[in-house]
Structures are given as C-alpha cells and as structure tokens.
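Quick one: the structure is below, questions incoming.
Removed from the display is one protein chain of the complex; every other protein chain stays in position.
So that you can tell them apart, the chains are marked A and B in the order they are listed, and the count of residues begins at 1 in each.
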Amino acid sequence: MTAIGALIESRGLSVRYHGALRAALDDVSMSVSPGELVAIAGPNGSGKTTLLRALLGLVRPERGDAWIGGRPAAEWERAALARTVGVVTQREETVFPLRVHDTVMLGRYAHLGPLASPRAADRAAVAAALARCDVAGFAERGVDELSGGEWQRVRVARALAQEPKALVLDEPTASLDVRHEMELFELIHGLVRGGLAGLVVTHQLNLAARFADRIVLLDEGRVVAQGAPHAVLERDVVARVFRWPVAVTTWCDGSPQVVPLRTGESSLPPSPPFTSGSTDR
Amino acid sequence: MSGRLIRLLGSTAAATLVALAGCRAREAPRDHALVVVDDAGDTVRLAGPARRIVSLIPATTELLFAIGAGPDLVGRTRWCDFPAEAAAVPDVGDGMTPNLEAVAATRPDLVVLYNSGQNGTAAERLRALGIPAVRVRSDLLADVPRLARLLGTLTDRRGAAESLSVAFDSSLAAATVPAANRRPSVFLLVWDQPPMTVGKGSYLSELLERAGAVNAYADLPTSSGQISIESVAERNPDLVFTMNAGAPAFAGRPEWQRIPAIRERRFVHAPGSEFSRPSPRAPAAIRTLSARIAEASAPR
Partner (left out) sequence: MRLSPARVLVVAVPLVLAAGIALGSVALSPAAVWQGLTNGASAHALIVRELRLPRVLLAFLVGGSLGVSGAVLQALVRNPLADPYLLGLSGGAGLGAVIAIALDAGTAWAVPASAFAGALAAVALVYRLAVVSGRRLDPRVLLLAGVVVGAFAAAVMSAVIVLSDAPRLRNAFLWLLGGFSAASWSALAIFAAYAAVPVLVMARSGRALDLLALGDETAHHLGADPERTKRLVYVAASLLTAASVATCGIIGFVGLVVPHAMRRLGSPLHRALLPASFLGGGAFLVAADTIARTVLRPVELPVGVVTALVGVPLFALLLRKSVS
C-alpha cells in the first residue's frame, strides 16, 4: 500500500547488518512525492546512508519494504531504475578525469546502453542538464580543473541527464563553502519545484530547515520525528538526538534555525524574529 | 554471466582448433637420396649431399672442416672460432635462438642445430621453409666420432669421416693415461662467483679422467652445479683447475684459505676451445692436461 503519489517510500523498514548488535534501521516509514524535497537528518551512525541504500534496493531489509514508483525497490531492473532515480553519492573516484560534457553524457548510459551512439535526444538532454545546472560555460573543461562547488553541480547535471523522476543526494554540500552550499541547495530546490521528487541526506540542519518541505530525523536507526521543519526541529528534540545543548530561533521566512550552545551559555527563550538589514537576498 | 562467458571461451577454443588443424605442414612427396634420423628423433630428408651448410654449433663447424667439408660452409655462429679458416665463413648470429632470416638468406641446403627444446621450433620453421635441419647433441667425447660419421653421410664424405673417426678413437686410446694407484683429485672450477663445478656427465670431466686424474665432484647429481666452500674443504682436492690463467680472484680471500690446494696455490690451467667442447683435438687436449697436472702435482 503506497502513499498517494509517493515516488519513493518505505513502510516499516528494518535493516540489520550481518553480525551487528543493533539494527541499522528499525521500523522506518517515510515517503517522498514529486514536487517535494525531503531531508534526512540525524547524528553520525543514525542510519541515514543505510536508509538511502535500502530505499534504492541496494540493501535487503530484514522486515518491511521499500517502494519506488509503486513497485518494490528490489524488483527494479538496474537500467530502468537509473532512468527513474538520479543519485549523487557522497564520493566518487576521479582517477581519469573527463571533460564536463563527457561526464554528463555518461548519465545517458541508462538510455543508451553500452554500445549505441548518442542521438539528438541524448545530446539535447545533456545540453538541458548543463544549462539547468549552470555549468554549460565550462563544458569543455576537465573535471579536475573545477572547484568543489562546480564539480557538485556537474554531478547533479549528470544525474539530471538521466531524465529521472527523483533526485537523491547523499551529503552533497559536505566540503563546500557558504556560497556553493547555497547555490547547490537553490539548484536542488528549483529542480524539485520543477516536478522532481527530491531526497537529501544532510548534516546541515539549518539549510534543511530553509529548503526542505519535510525533515525525517533519525536516531539510532529509528525515526524520532518527521514532518515540516518547525515541527521537527524543536529545541528539546534536537538536543536529545544530537546530545548537545542547542537553542532554536526562527528566521524571517518562518524556518527554525538551530544554534548549538557553548558551555556556560544558557538556552534563551524564543526571541522575536530577526530583522535583516535589507529585504533582498 | 557465466553462461555467456563459457560460450565466449568455447568459441575461442573452437576457433583455435580450426586454425591449428588448417595449419598442418604438408610435405610434397619427393625422391630423397639421403635420409637420416637426427638426435631429436626427427627423420630428415635431403635431395642430395649437402653442399651449402650452415653450422650453428662450434663443434660441428670444427668437424666439418676436419672431414674436408669446410668449403661447403655458408654460415656459422659467431662463436665458431676454430679452425682459423672458419673466420672466412659468414657469421649468421647465435646458435641458440637462431636468426632465421640470416640463415635463410644464405640459401642453405642443410642447417645443423644444437638439440635443445627451443631449437625445435627453429628446426620446424626451417623445414617448413624447405630447408632440411638436423638437431644434434654435441656434449661428450663419444659424440665426436658419431657426429663425424653423421656429417660424413650428409655431405657424402663418408671416407674422410670414417678415417677421422678411426684415427680419433685410436689417438684417444693412446692419450688416455692408464689407471694408476694414485690419481690426483682435481676440483674443476668453471665459475667463481658463485663457485660452480661440473660433474661426471660433462666433457671437461671426461678429459680429466682420461688425463689421469679424478674429478673431486664426480658424484654431482646434475652435470653442473653450484657448490659451497665447506664441501670443497671436505673433499680436499689436490689441485684446482681454472678456466683462466693464474689464481682466481677469490683465492686471496680468507674463507678459501682452509682449502690446502688454494692456500698453496696449486692451480692447473689449460686454455683453448678444445677444452670446452667436444673436438677432434681432444687427444692433444688430454695430453696437455695430463702434463699440466703432473707439473702442478710435482712437489715444490
């Protein structure tokens, strides 16, 4: 039984790795629908990456199931799955750097197969992906010449070239500076508003609060809370899950912003919204 | 996956077998005047006596000159240094992995090769090109008259070959020192770093035995091998035979001084190619050797 319109979902998903003492995931139920951006957050070891892998059918669950597009994840044929879900992993090897254009063209593998030559449709998809991710300007450059932020956008472009219905990203802003972080999240947000289902694993609670429609907060394999950011990121919940005292304020767009406290600082009562110096972003 | 792979391997093997089957050498039936079986067991046929011979073994080059077939030689290896007339014969390279192109360029009607497993390929290739090739062993004294007769048959100089063999056998017998009570033991040092010697099954050892001495390592299981200083000390040879004149480089080293023959510098040396390969000059070699041994054994 699937949630109405959900593209990726899990029901009661439990995963235990061979020989582990506790379950990596315990009774996790969540869903992502087209047009919505869901963020998975939680402390290290809480099962975020395991959840992603289980949702994509890479890990066999002990109990429960994962569904993609209304079918069990494990039943999806590899190429068909690649045409439906575009995944940007945490890390990737770049031993033999290609040009940006060729990298993004690799995203068409699921459509082309091992032998066929790229056709007009493939070239169009690649061009569209490059433009959408704002990397068309360095299509001829080698990927080893790019900055971290540019490289991540290229990887997203490659995932887009797969013409997927969903986009899944695992810690996409891990080593990026503020500007590139924001650019990337704006890009993902825009793509999701354009109709894709978006699922992001991130450490950045505050960015998740600003951009995601829903947050799934995990702790030790269990869902502690899921829903709209302001409902999930409550001070006591966050402090308990991350085992660190925090304060939660509200930004002018209504999103909760988590501020970790230093020793000696006390948790302030909820303060009035900040007034920013200018209204344009 | 595995089914596809098996099909892959299967088709490869099938293709290989087909190619192999199609490449059998077909020999046209011809009237052959001379047929011999060489030392590798192959039957070799010649249309007539060999008059353009490439000899890829120094020992057979020598023998061919000895039976009067010198003028018929059109190719030799660069190691063929005896007799002096051999220098006039064109050098076609090495004998162990022969240069087929250089050999074929001399348009020979017979090629003589050393009987090693690898030369088997070369022999086959030559035969496939229409050039008769014989592989022979030339390792011991007994090979000299035997090869002389074989070459005599191949070059139609049986008379010269026969008389050479007979003369060889008798001068060999004459040069052989009769068994005596006291035969000096000689350590044949063929290489010094690491120390290597040769056992009973080698030509040098044969010469030594006939020269009236005993090989200190006659019981060596392989025909040549590396030995340790301890074993030399244990066997305590009377003399040390060296390939080069004078004391070998290590003779001054402390660990070798426990061997009396080395400490007292009792070396025997005999230069010349007649000591390193079976040759009609063996009887003279034996005489030289026994003289040198007597010299070196004499009390100082």
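Here is the rule we go by: a contact is a pair of C-beta atoms (placed from the backbone, for glycine too) under 8 Å apart; a residue touches a chain by one contact, two chains touch by 3 or more.
Treat the numbers as computed from the prediction; the structure is a model and nothing was measured.
K.L.:
Can you say which of A:L37, A:A110, A:L160 or A:V258 touches the chain missing from this structure?
P.N.:
A:A110
K.L.:
In the full complex, which of A:T89, A:S147 or A:S175 touches the chain missing from this view?
P.N.:
A:T89
K.L.:
Of B:R125, B:R149, B:K200 or B:H269, which residue touches the hidden chain?
P.N.:
In the full complex, the listed residue that touches the missing chain is B:R125.
K.L.:
Touching the missing chain, which residues of chain B?
P.N.:
Within chain B, the residues touching the omitted chain are 1, 5, 8-9, 11-12, 15-16, 18-20, 22-23, 40, 78, 91-94, 96-102, 104-105, 107, 114, 116-118, 120-122, 124-125, 128-130, 222-226.
K.L.:
For chain A, which residues reach the chain that was dropped from this view?
P.N.:
56, 58, 78-79, 81-83, 85-87, 89, 91-98, 102, 106-107, 109-110, 112, 114-115, 158, 162
The criterion applied here is as follows: only the chains that are shown with their structure count from here on.
K.L.:
Can you give the whole-Å distance between the Cα centres of chain A and chain B?
P.N.:
Here the centre of chain B sits 78 Å away from the centre of chain A.
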